[in-house]
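Accompanying notes for the structure given below.
Every protein chain but one is kept in place in this view of the complex.
Each chain gets a letter, A and B, in the order it is written, and its residues are counted from 1.
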Amino acid sequence: MNLSPAELWIGGILTLMIFSFLYRDNPFYKFAEHLFVGVSAAYWMVQGVWGTLMPNLVAKVAPGMVQSFMPEAAGKNPEWHYLIAALFGVLLLTRLVPSIGWLSRWSLAFVVGYSAGTNFIRYLQSDFIAQIRSTMIPLVVQGQGGLDLGASFSHLVLIVGVFCGLVYFFFSKEHHGALGRVSRIGVWTLMVTFGASFGYTVMARISLLLGRLQALIIWLRLVSGGS
Amino acid sequence: MRRTVPLMITFIVGLTLILAVFIPPEPFDTMNREFSVYFDIIAVFAFVLGGGNLLRLHGDRVYRRGKDWKFSIVTLAGFAVTLVVGLGKIGGPPGVRGDLMAPGTWFRFVFNAVLTPLSATMFALLAFYVASASFRAFRAKTPEATILLVSGFIILLGRTFLGGILTGWLPDSLSFLTIPNLADWIMAWPNTAGQRAIVIGIALGVTATSLRLILGIERGYLGSD
Partner (left out) sequence: MRLLAFFKTLDRRFIFLFVGLAVIFPFLLDLDLPEYPTVMVKAIYNTVEGLQPGSLVLMPFDYDPSTAPELDPMAAAVVRHCLSRDLRVCFMALWPEGQGMVSNLISGTVQPEFPDKVYGRDYVNLGYKAGGQGLINAVLLNMRSMFTTDAAGVPVDSLPIMIGVTNLKDFKFIMNFSAGRPGSKEWIQFAGDPGRIPVASGSTAVQAPLLYPYYPSQMVGLMGGLKGAAEYEAALLAGYPRFKDSRRVATELMVPQAMAHFVIMLFIVLGNIIYFAERRAGKR
C-alpha cells in the first residue's frame, strides 16, 4: 500500500500520540483517543448509509429519487415492502427520545427474533451435531505397519478431552468422586487450551506492534529524507 | 403494546426462520430471504443510533463544560468532518456516483491517515501490557496454572525459529518431541478438545436461550417497565 506523504505524516504523529500513553496518560493521548471515537463512529455510519441503506432501502423504495446517481435504480418499480424494514429502523431511533423510547423494543424484538431463529438452527447443526460427529473417531488407528500408536494416542486425547471438558461444564451435580476426577481431567484439558490461547494472544499482540513499528519506520524514512 | 407486540414479533420472526429450514417452499423461502434483508437494513439504523448517542453524550458534555469537555469537541469535530466527507463523497473523481473509497476521495484519506494509525496503534499498545501482565500475574501457583504456563511456553517457542533451534539436535526417531512439533500437536489435539467442549457447551446454551426468547420465556431484552 502506497501512502501519500500527508497520510504518512498525520499517521506518524497520531501513532506517537497514542504510544505516549505508555509513559502516562496525557493530553496528546486524550486528543488521539477522542478523535478515534468520533472518526470511527462516523466511518461506520457513512459505510452503512452508502453500502446498505442507499442501495438496499432507498433505491428499492424510491428508485426515481436516486436514479440520477444510482444507475441500478433506473427503470425499477418501487418495492414497498421494504418500508417495513424502514419502519423498524426508524423505531430503533426512538431510543434517542426517552418519552417514546419504548417503541424501539419493536425493532429490537425483530432483531432478537431473527438472531434467535437463525442461531437456533445454525448452532445446533454446526456447533453441536457437526462437532459431536467430528469427535466420533476411531480410538485404534491402523497405520502401514500395524497399530499407529501416535495417532491412536492423539485420538484418545481428543475424545477424552472433549468428554471430560463437557463433564466439567455440567453443573447440575456436585463434582465429587468419579465425577470429580473426570471433571478434573476436563480442567487440565481446558488449561492446555487456555495456555495455547495465551501463547497465540501474545503472538497476535506482538504482530500488531510490529506492524505499527513498520509503519513508523516508513514515516521516519520520509522525515529523514530517505525513500 | 409495550410488551405484547414485541413478544409477538419475536415469536413470529423466530418461528418463521426455524420453519424455513424444515419447509423450504414458499412462502418461507421468501420470508427467510426478506427477513435477512430487513435485518441487514436495521443494522445500519443501529449505526445511526450509535452516532446519535455519541452526539448526545459529547454534545451534552461540551454544553455542561463537564470533565474533558475540550476533548469532546475533538470527538464531535472528527465525527462531523468524517460524516461530511463520507456522505458527500468529496474528492473522488466520479463524485457522488463513485466509490466511497476510491483513490483521491477524502474519505479514503481519513481512513488511511487517521482511522488506520489510531486503530492499529491502540491495539499495538496491548503488546506492552501483555508483557507487563505476564511478568506480574503469570505464576505457577497450582498444578493447573503450571499446565497453562507450560502449554503457553511451548506455543510461544514453537511458533518461532527459537523452538527449532532449542530442540533441533534431537534424533529423527524423537522428532515428535521437537518444540515446533509439540506446539502443532497441542494445537491439533488437546486445544481442539478443549475448544470443542467449549463450542458444544456454547451451542447448547445458545439453542436453549434462542428457544426461550422465541417462546417469550426470556424477556430481559424488553427492559423492566
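Rule of thumb we're sticking to: a contact is a pair of C-beta atoms (placed from the backbone, for glycine too) under 8 Å apart; a residue touches a chain by one contact, two chains touch by 3 or more.
What you see is a predicted model, and the numbers here were worked out from it, not measured in a lab.
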| item | value |
| --- | --- |
| Sole contact to the chain not displayed, among B:L19, B:A43, B:L57 or B:A77 | B:A43 |
| Touch list for subunit A against the chain that is not drawn | 1-2, 22-23, 43-44, 47-48, 51-52, 55-56, 59, 69-72, 114-115, 118-119, 122-123, 125-127, 130-131, 133-134, 193, 196-197, 200-204, 206-214, 217 |
| Sites on subunit B contacted by the missing partner chain, in the whole complex | 29, 32-34, 36-37, 39-41, 43-44, 47, 94, 97-103, 108, 111-112, 115-117, 119-120, 122-123, 127-128, 130-132, 134-141, 149, 153, 156-157, 159-162, 184, 187-188, 191-192, 195-196, 199 |
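Here is the rule we use: only the chains that are shown with their structure count from here on.
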| item | value |
| --- | --- |
| Centroid distance [mean C-alpha coordinates] between subunit B and subunit A, Å | 2 |
| Complex contacts: residues of subunit A adjacent to subunit B | 1, 3-4, 6-7, 10-12, 14-15, 18-19, 21-22, 30-53, 56-57, 69-71, 81-82, 84-86, 88-90, 92-93, 95-96, 102, 105-121, 123-124, 126-128, 131-132, 134-135, 150, 154, 157-162, 164-166, 168-169, 186-203, 205-206, 208-209, 211-212, 215 |
| Interfacial residue positions of subunit B with respect to subunit A in the complex | 2-3, 5-7, 9-18, 21, 34-54, 56, 58, 68, 71-72, 74-83, 86-87, 89, 96-97, 100, 107, 109-128, 130, 134, 144-145, 147-156, 159, 176, 183, 185-204, 206-207, 209-211, 213-214, 221-223, 225 |
